[in-house]
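Removed: one protein chain of the complex. Kept in place: all other protein chains.
To keep things simple, chains are lettered A and B as they appear, and every chain counts its residues starting from 1.
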Amino acid sequence: MLPYIILGLFAGSIYALASLGIVLTYKTTGVFNFAYGGVAMFCAYVFWQLRDQWHLSQWLVIPILLVVVAPILGLILEAVFRPLATASAEVQIVVALGMLAFFINLVPIIFGGADHQLTSIFSQGHFHWGKHVVVTWNEAGTFLLTMAMAAGLYVLLRRTRLGTATRAVVDNRDLAELIGVNAGTVGQAAWIISTGFAALAGILLSTDEGLVTYVLPALVIYAFAPAVLGRLTSLPLAFVGAVALGLLQNILARYSTTGFPAKLEGSIPYLALFVLLVIYGRRLTEVRSSLRPLTGRASTGSPRWQFGGGLAAAVAAAIVLPQVLGVSIQHDVAEAMAYSVIALTLVVLTGWTGQISVAQMSFAGVGAFTAAHLAGTHGSLFPLAVVLGVAIAVPLSLLVGLPSLRLTGLFLALATLAFALLMDNLVFGSTSISGGLTGLNITAAKIGPLSLKTYTAQFYLCLFVLTIVGAGVFWLKRGPVGRRLQMVRDAPDAAATLGASLTLTKLAVFAAGAAVAAVGGSLLAVTQQTVDPSNFSFNQSLELLLVVVVGGRLLVAGALIAGGLYLVTLLPLPSVVDKYFPLLIAINVIFLANEPDGTLAVAIRQTRFCLAVLYRRPRPDVLLPVPSVLPPTGSRELSGQHG
Amino acid sequence: MWRDDAPTPGILLELERVSVSYGGIRALSDVSLVVPEGCVVALLGPNGAGKTTTLRVISGLARADGGWLRFGGRSIGRLVPHAISRLGIVHVPEGRGIFPSLNVAENLSMATYGGGTGNPDVVVDQAVALFPVLGARLGQQAGTLSGGEQQMLALARAFVARPRLLMLDEISMGLAPLVTAQLFDAIRRGAAAGISMLLVEQYVDAALELADYGYVLEKGRIVDMGEPADLRTSAALTAAYLGAGR
Partner (left out) sequence: MVEPLLAATDVTVRFGGLVALDHVDLEVAPGGITGLIGPNGAGKTTLFNVITGLRQPNQGRVLLDGSDISRWPTQRRARAGVARTFQRLELFVGLSVRDNLLSAWEASVSGGVFGRSGAEGRARVGEVLSRLGLVSVADRRAGELPTGLGRMVELGRALCTRPRVLLLDEPSSGLDAAETARFRDLLLEVVGQDAGGPSVLLVEHDVRLVMEVCDQITVLDFGKRIASGPPEEIRDDPAVIAAYLGDQGVTDVA
């Protein structure tokens, strides 16, 4: 048992570093740094570049990382998030997720996409502890280093002026400012320290697990559960929780080496995250209460014209596109339309009700794998498979939604993140369900007599479903359902005092979203023909959210644009496009997350503005700011001055 | 729109036609007032009249959208709160002006952050001299103090910061009469020592007893002003509070 405990302490101490860093910035600035794993990975690659490629001494490299690289990154992050201090929680979360995608996509561009093995920063070899226990220097060194960092943080917070000022800002930001503390400087310090911890965690993790682009951020997500254990505000609880998590995982590892239990071991941190969120429930409140939600400024136009125009466009597409597009492009367009169907669920969920989900592709995956299992060999079962996929996705969504929809904003987003990663690990990671790395084939699906083998048939099917779902969503938005969603989003307390049930509304939207996502997933399965678990992973859900934000999360058209952006990744374009495209999406999200009508609407607005200025025709609707109604809180006043 | 005029001699703080809006709500309209050096000025009026907003706009927590604010002849309308604080304005806000998770000594040492001057140990000694009850609780978390002790701590920290202008917002709110008397006693001694003050108080009598001059706010406007003796019999003051005598 003892060797497992030592391994547990070793792993737990790395998680502890990450948890402390995450809690530190959340406490002082109110920003939950989803990008933490991305930052850790970036720093680990810098370390690899400097030490293993340029052969600098690691005793030079580590100080460079901690004194130069981490502070610069920390200040950049601080500069991105400071203007968002009074933005709604939704915007902060989206930007943080955009940051995560930014780092994940930046690393392959700068350092190449290859994975590497790193040797420990501590000397090789081991020593004996007692008679039978062997401890490697890596394990001992990591543990001691972490303890030293934690102790250093404690001393900093308890014994220094900066520490007292930090705790004062955490307690009462306005009062600290009134006393002469520059809360902005305190925030910068917190980001610098937190990023330093991320750098160390990244190096220690990659010397242990290998430097692998997608694995590292997921491993850092292990540290979210301990952070939540301390309700994101208690550093000691986060530390203890992280060490306990490492111990628990490794003790379990002793009893389980293969099969489901082994998968469970890797999923324990996600499971713990989900369970903790549910247990804490409403007691989790964000340190900064969010202000009023975003409202779009897109022209409201005549809905009848928009509706008619959309249908006409669909008919025109049905007639014209198959004539002009090559067959393989028809196929790509079909796949992009299936993607748009899933994107529509995020428009309703995130845009209209303000709930951020990073698990929509998991529900799509349910539909896809159900289709593959049922219709993979018996193509005629495809319609039944779609129904069955929905029938599985809906109860699953209720299972997730019932306990977690009482959560708000950040905590709901964390719950869906935990769910998505659990699905990745336990369900899609299971060979019997997903067919392993090669995936499952579905090539002969049929609807009645109609074969879906040809690309043109797939095109028509996807166009049909997208038109139905899009028109349905558009129609619902204009009626009582749309009004109900807007009520719940704009002013939940008022909605409740007028007779609307918040829980029922949110649950219904969540379940309906899961159902439609499952349908979209089965369409994706048909168009992709091979259902590969990596297409339905957390990373894909994250990417979906980002393209919907870029497309415009308040608009049905936003989902179509999201599909269009997805199409870009399918088309045979020069590799430079493939390389930079996701990065551009992430950057776009970081800068325009508070534009709920999407980037295109902003571009149109700016163009109209420029034209108006050029031709000296003032456009009042463009030039006049929309007056706000609600009195801002003190903190808005305060940080407005930093901006 | 912000101008730096020559300082008016003897005037520490000057507000000229200051207006503040929160979103659509006009919280202050054309408020003009002065606090002369070494004087105690009381700001009176019913709830929602704009007293707290007036203090917030002076200390930079709220932003004026019209008018001028000058402190010691310097325009402060565009400064951020921590910069204003460093000029010597100490604002004890409504509620408890303390940091609950810091201990008492740390709370007091915060007084040295503004100007960057002062020795934390000296500051603690001074505070204990002011309110001896704090001496026994230096290591205790401020959040665990009683309401009265918390307010004493807030007041002590304000005094030892050596303010040029002390702004107190309803310091007696929710406290027992005996504790209130102690706090007022300290304020009186501070005033006697020549500290300029701007006082927001719910107890009109107590405020007028301390003050050299008073302003009455109603719905964001100044409706009356004068020496305490005159204000005591002011119809506008009574009307503002009780709605009588329209």
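The rule we apply is simple: a contact is a pair of C-beta atoms (placed from the backbone, for glycine too) under 8 Å apart; a residue touches a chain by one contact, two chains touch by 3 or more.
Please read these numbers as outputs of a predicted model, since none were measured by experiment.
Across A:Gln486, A:Thr530, A:Thr569 or A:Asn594, the single residue that touches the chain missing here is A:Gln486. Only one of B:Ile11, B:Val34 or B:Met173 touches the chain withheld from this view, namely B:Met173. Of the candidate positions A:Ala199, A:Leu410, A:Ala495 or A:Ala512, contact with the hidden chain is made by A:Ala495.
Residues 23-26, 46-48, 170, 173-174, 202-207, 232-235, 237-239, 241-246 are the ones on chain B that touch the missing chain.
For chain A, the residues touching the chain absent from view are 292, 295-296, 479-481, 483-484, 486-487, 489-491, 493-502, 626-631.
We take it that only the chains that are shown with their structure count from here on.
Centre-to-centre spacing of chain A and chain B amounts to 46 Å, using the average Cα coordinate of each chain. Looking at the complex, you find that chain B touches chain A at residues 22-25, 27, 56, 59-63, 80-82, 85-86, 90-91, 93, 97-102, 106, 109-111, 113-115, 157, 161. Remark: chain A residues 161, 164-165, 167-168, 170-172, 174-183, 627-632, 634, 637-638, 640-642 touch chain B in the complex.
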